[in-house]
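All protein chains but one are shown in place.
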Amino acid sequence: MVVHEDVVCIHCGCLCDDLVVEVEDDRITKVKKACGIGRNKFLHAQSDTPVPSIAGREVGVGEAVAEAARLLRQARNPLVYGLSSTTAEAQAEAVELAELLGGCLDNVSSY
Amino acid sequence: MIARQQVGLATCTLGEVKNRADLVIFWGCNPRESHQRHQARYSASVKGQFIPEGRKGRRIVAIDVRPTSTTAAADQFIQVEPGSTFETATLLRALVAGKRIGIEEDAKVGGVPLHVWRELAEAIKAADYGVILFGLGVTHDRGHDLNVEELGALIREVNDYTRFYGLPMRGHGNVTGSNQVMGWQTGYPIAVNFNRGYPRYNPGEFSVLGLLAREEVDAAIIIATDPGAHLPGDSVAALQAIPTIYLEPHVNTTTGWATVVIPVAPAGVAAEGTFYRMDNVPLRVRKLVDSPFPSDEEVLRSIKETILHA
Amino acid sequence: MRTVTLTLKAEPPVSAEAEQLIPDVVAGKTAEEVRRLPLLVGNRRETVGDWFDVVVDEAEAAAPDLLLRGDLVRFKRLGEGMSRGAMVVEGRVGFHAGARMSGGSLTIAGDAGDFLGAHMAGGRIIVRGDAGHYVAAAYRGEKTGMKGGTIVVTGSVGQMVGARMRRGLVYVQGDAGDVAGYNMKGGTVVVGGAPAARVGARMVRGTVAVLGGEPLELLPTFSYACTYAPTFWRVVHHELARVGHAPRVGPGVTFRRYCGDVNEGGRGEVLAAQPG
Partner (left out) sequence: MLRVTNGRVHDPGNAVAGEVRDVWLDGGKVVAEPAAEPADVATLDAAGCVVFPGGVELHSHVAGSKVNAGRIMCPEDHVDHYRCRTDVTRAGCGHTVPTTYLTGYEYARLGYTTLFEAAVPPLTARHAHEELRDIPILDTGCYTVMGNNHLVMKVLSDPDEERRAARLRDLVAWLLHATRAYAVKIVNPGGVESWKWHGGPVDLDTSVPPYGVTPRRILTGLAAAADELGLPHPVHVHLNHLGVPGNVAVTLASMQALAGRRAHFTHLQFHSYEATRSGSYASGAPAVAESINQHPEFTCDVGQLVFGPATTMTSDAPMEFRLHHLHKDKWANSDIEMESGAGVVPMRYSPRQLVNAVQWCVGLELMLLIRDPWRVFLTTDHPNAGPFVAYPMIVRLLMDREFRREWLEKLNPRVRRFTTLHELDREYTLDEIATVTRAGQARVLGLADKGHLGVGADADVAVYREQGDRERMFAAPAWVVKGGEVVVRDGEVVAAVDGRPLGVDLGDPPPLAADLAEQFESYSSVRLANYAVEDAYVPDQVLIPCAP
């Protein structure tokens, strides 16, 4: 078992950074100090994972990525949107993608 | 976000609230439900360097349209009518500055008697270090960003008397980071359009609700956000009418209909990187476990590279 | 008199930006030259000819320099920056119509989108229909919106009409949405019907005249000053009559005058026309 101290919570804008998270066999087994919602977020982080798919058909990640690229490149005005629960590093990639596509870019704080 | 482009915003980090704030006004927010440890860590019961008594050392005021657990725990609850944030903030500006107002002494503003607002204005000026923590009840009330603009003007003007700041109670994990990253890479925090090859900005025109309502986009890629939970039904319908690519770690309603679903490693659990706290303090979230799937960052980079090399 | 007539062939799938379509640009061009003008459709650089039939012909003296036909709701920036000539659109238009315009006349027989006449400096815009939010307003972050000219909207407008305007005249024959005259620095907004809440909020100077009578939902930072028949109204009335849109309320009507916004110095005014 690995105990991670001072873990930053990812749930809300508070980013409480004093969580203790226990991991066993690559599964999160226990979360201490978090609020109820934060604890659930960690405990359920590894469940209910979707499968990569195109129009409901299961595919590999590579194929899904290729189809995503094709659809976006085709579009005249694609929208890149969301970005609320991911890292700044991913957000930066999203910005460049929107720039490359010549599309629109927005996040959840515009309304 | 838009409001600070007109008046700016005087703000502070959460540690300043903790260490110094002797007056805390929760306006249109209910942290006891939505940001559950906020009061204990930063804003109410926490003991600060110059507020050693913690909760007893602060006066807590809650302004909301309905009673909540946050308003119940406040020293004072001012229950206002929906749609009155702007009027209220306007009145407080005038009262703080001692301006002549055009209503009678027995009038109500926002459904609240004038004398209550007078007392609040005096309490604001008498505080050593006051803060307004505002939430969706302000930003989603009639007037939207103008409410924040008016609160911003109030906060600014109170600084002629004492230190006084405002902090938005930002919601999901790293929404603050999306404003910051867009800010330094495009110059604008939201609502950017690259049709001309350079960033242009116009909320309303280039923000998600307007774009979808006017059917101005013909494909979408959504990252780390559930539109089913965030957007109104007609926006979701507009997304369903176009090819939509969805990067998401968990099954939800959107994974059920998105054209392309790409599962990702959840950020801060199976992928590391930077999150920005609601007060713009950046922290590093960690990779605690492995995921069978790549991170958002990796997927987005793959898509970008596929397009670049097509 | 030469008229360039553009007839929309098909509605583009996403919005297009048509700031090239102003008399200043098309004047003197052949039909072929007009067809070759660039037109941004989403992220694609296309041409006017891809989307419009273009005819250039001699017409009667009263005809406009530029006539657009069709439902142009997907076309933004029509008439943007025009400085001369007459332009007529027979149909709806998208955002920013007549924005930054400095002269000439733009007539829209249909509804207009947001930011109609934003930052306008001169000339005339007539909309026979409704207009969206931010008519005559300033763009984000800017201090000053409309600086001159006249805008008439025969229908109603959305929120923030006249926001941060400094000079010029806006006449809305119908109703106006919230915060009409927001943070005005000067100029005049006339609302023929009723404005919604917060009229004149954060006004520094300028006038919002409401013809539809009271009660008004005024902010507490406005105070009643007097009831009078201002000469200024005669001038406004005369100007609106000159452009063919004389208000039904006569030039000698009396108004109740409210001063505000006291938070911004209180030198603005909201006028409410009195019946009779």
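Think of it as A, B and C in the order they're written, each chain with its own count starting at 1.
Assume a contact is a pair of C-beta atoms (placed from the backbone, for glycine too) under 8 Å apart; a residue touches a chain by one contact, two chains touch by 3 or more.
Values in this document were obtained by computation on a predicted structure and should not be read as measured data.
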Please provide the labels of all shown chains that the missing chain touches.
A, B, C
Of A:Val23, A:Leu43 or A:Leu100, which one is in contact with the hidden chain?
A:Leu100
Among B:Gln5, B:Asn147 or B:Asn174, which one is in touch with the chain left out?
B:Gln5
On subunit B, residues whose C-beta touches the chain left out of the figure:
1, 4-16, 18-20, 41-42, 48-50, 128-129, 156, 159, 162-163, 165, 179-180, 183-189, 194, 196-201, 272, 274, 276, 280-284
Residues from subunit A at the interface with the omitted partner, ascending:
5-6, 8, 17-18, 88, 92, 96, 99-100
Where subunit C meets the left-out chain, the residues are 139-143
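Just so we're on the same page, only the chains that are shown with their structure count from here on.
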Sort the chain pairs by how many C-beta pairs are in contact and tell me the top one.
A-B
Report the chain whose mean Cα position is at the greatest distance from that of subunit A.
C
Between subunit B and subunit C, the Cα-mean centres are separated in Å by 33
Report the inter-chain centroid distance for subunit A and subunit C in whole angstrom, where each centroid is the mean of the CA atoms.
44
Pull out every residue in subunit B that's touching 2 or more other chains.
194-196, 203, 216-218
Got the subunit C residues that touch at least 2 other chains?
13-15, 42-43
In the complex, go through subunit C and note every residue touching subunit A.
13-15, 41-44
As the complex stands, subunit B meets subunit A at residues 1, 14, 34-38, 41-42, 144, 169-182, 185-186, 189-197, 199, 203, 206-209, 211-212, 216-225, 227, 230, 243, 245, 248-251, 255, 259-263, 266-278, 281-286, 288-297, 299-304, 306-308, 310
In their shared complex, subunit C is touched by residues of subunit B numbered 2, 5-6, 83, 86-87, 90-91, 93-94, 97, 99-103, 107, 109, 142-143, 146, 150, 153, 194-196, 201-205, 214, 216-218
